[in-house]
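Yeah, one chain of the complex is gone here, protein chain that is, but the others are all in their spots.
This part shows subunit A:
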Amino acid sequence: MNNFELIAQGAEARVYKGIYLGKPTLIKERFEKKYRHADLDKRLTKDRIKAECRAIIRAKAAGIATPAIYLANLERRCIYMEYIEDAIILKEFIDKKVSKEINDDRLLNFIAQGLGTIIAKLHLKNIIHGDLTTSNVLLKNIDDDHIKKYENAANNFVIIDFGLARTESSVEDKAVDLYVLERSLLSAHSEIPRLFSKIFDTYQKHYANKNQCKEIVSKYKEVQLRGRKRLMIG
């Protein structure tokens, strides 16, 4: 990892940028979490690196933009992957743009179109991301022209951080995946409360398996109630 420079530290991993085999590369190192029991930490790290690689490869095969995997090293707890250039994190994009242009439907439609189609695609292939937040989505080559023509929005979106991903087909998992996204939008982007319902609409439109889509919607409502109506005793 010579010549690699630390660019970010998230909750679970350190991210380094550098050149590997002549390509701009990002190393995601799941460093040891000292608060966890060492055995538990090892088990989780190994499972998550494997799950992340597996999900990224599957997502790529499904035609979703994700960073390409170059190398995974379980011993050194890291994954080498493609560094996405000219990209901005969706959360920052929203914080910058949307808070100023809060009533601009085009922006909301653009984001909803992009995320809704991509999540539908992932779920159709039984890929559960597990941590859908606006911090885990990149926007590539973005300019105002793109935003106007939002039908193709999905082309600008890159999904990252599949660290909690699983490949499961249950309706429950898909519903919870959506619920996680809703909750993260509500807490991090409370200024645009309509965003989730727009994403969910697009998702339903693009979810090709209509019967299963219905099941997901009703399961989603059930999951939502589970959280909200759970007895909450001090």
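In this text, a contact is a pair of C-beta atoms (placed from the backbone, for glycine too) under 8 Å apart; a residue touches a chain by one contact, two chains touch by 3 or more; residues count from 1.
The rule we apply is simple: contacts and distances are computed from a predicted model.
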I want to check something: the complex is missing a chain, and I'd like its UniProt protein name from "Pescadillo homolog", "Cyclin-Q", "N(6)-L-threonylcarbamoyladenine synthase" or "Mitochondrial ribosomal protein S17". "N(6)-L-threonylcarbamoyladenine synthase"
Residue, one of A:88, A:124, A:188 or A:217, that touches the chain absent here: A:188
In the whole complex, of A:12, A:82 or A:215, the residue touching the missing chain would be A:12
If the hidden chain were put back, which residues of subunit A would touch it? 9-12, 33-37, 39-40, 43-44, 91, 130-133, 135, 164, 176-177, 179-181, 183-184, 186-188, 190-191, 223, 226-234
